[in-house]
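Missing here is one protein chain; the remaining ones are kept as they sit in the complex.
Right after this comes chain A.
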């Protein structure tokens, strides 16, 4: 239904996705960012920029859900929020502690910072709102926007979920896997993927203490994991310098690539471009899952080794956090061209944001509903139904839903009218009803009646054969039990 409707509205979508095509014998990966920035319009050209922040790097980064706001967190305590398109600084603070990860919460007014010891929440003016002492030594964070959950992975091997709408810890799972520094979420079902040093990737939901799935993906440790928007494909890179693509629905390996330097971090864009950082070189690949890729779509060398990559939602922009600061590069065809105004609107006003927040909070999905298949809620639970029905039958002593027994009516009057004949024929089409007729008619002993159904089954079979081979000259069926009329054969 939703797909049908989407197809109908497809015609009305105003924007078209970006693209980059080289001239003849020109590789797109050789085109430099400066060339692209010069070729496109001025507004888009300004989206290629460098922030030189050599003091406090390397930098972690996060784009807000609408793609308007950028959050930067330097390892040595520097936090900055920027409205990156207008280059307006919202706040800049130094927390005077080491920072492991930064993450926007549901709106651009609040963000979480994983610091040396605890997890802190700041607002967009840089004012500390909360220090959450239940969450210690956090290395990585993911925010699940529809559940209002902040999932954190810690140095001590704990995966914890914080409900940011009520401020309660929802679940704390001891993964027993050691230090957790590789984490990503599946945006289509809110399952958390963790990568481990023994080469496995585990999938977690807050309602279960054990992993939903354990997959052995690499020989040696997993360095980075990314899942695409539809929740179909997972891309992992490992210490064995391989880049692998998995189908998360069947957990099968689709493609495996060897990268000479190995990818330290990965990111997938809304339209399925894959960015991989190998040292200070950032490569962007296209269609990694459908066919084996020979060469990258784009490449860019950053000033220092990249430690975080992230595509900006609804923009053709890739953000790179590295040791010398932050670089924003243009990747044509990365972002979804048409956003949904009621879901995440980059141009929303403060009033619209407030209204959206209320509606989103009303629709907050409970953490128990996180499972591998999010559509399971809409399916019929046949097992429980059958169990319940059995219990009910046992309690009552009879089946209340049983079909009523067929009691044939033997009307003598008006039997031969065309309508009645037709109705009667349809009535005896069912084999058990036919049996009933025979028993009630009583034109044989019990023994004979018992033999009847077999003969009739045979008759039906013969009848089909008769019709099939067009042998209408037969007036008897092959088992010699029943006369067939010619009109029945036709």
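To be clear about the criterion, contacts are C-beta pairs under 8 Å (C-beta built on N, C-alpha and C of every residue); 3 or more make two chains touch, one makes a residue touch a chain; residues count from 1.
Going forward, contacts and distances are computed from a predicted model.
Student: Of the candidate names "DNA polymerase epsilon subunit 3", "ATPase, V0 complex, subunit E1/e2", "DDB1- and CUL4-associated factor 13" or "Pyruvate dehydrogenase E1 component subunit beta", which one corresponds to the UniProt protein name of the undepicted chain?
Tutor: Checked against "DNA polymerase epsilon subunit 3", "ATPase, V0 complex, subunit E1/e2", "DDB1- and CUL4-associated factor 13" or "Pyruvate dehydrogenase E1 component subunit beta": the hidden chain maps to "DDB1- and CUL4-associated factor 13".
Student: Determine which one of A:98, A:230, A:252 or A:387 touches the chain that has been left out.
Tutor: A:230
Student: Considering the whole complex, which of A:132, A:184 or A:330 touches the chain not shown?
Tutor: A:330
Student: Check the options A:216, A:261 or A:377 and report the residue that touches the missing chain.
Tutor: A:377
Student: Per the definition of touch given earlier, which of A:62, A:101, A:181 or A:315 contacts the omitted chain?
Tutor: Counting the whole complex, the residue in contact with the absent chain is A:315.
Student: Take the complete complex as the reference. Which residues in chain A touch the chain that isn't displayed?
Tutor: Touching the missing chain: residues 2-3, 5-6, 9, 13-23, 26, 31, 35-36, 39-41, 43-44, 47, 146, 187-190, 229-231, 314-316, 330, 332, 335-343, 345-349, 352, 362-366, 369, 374-378, 396-398.
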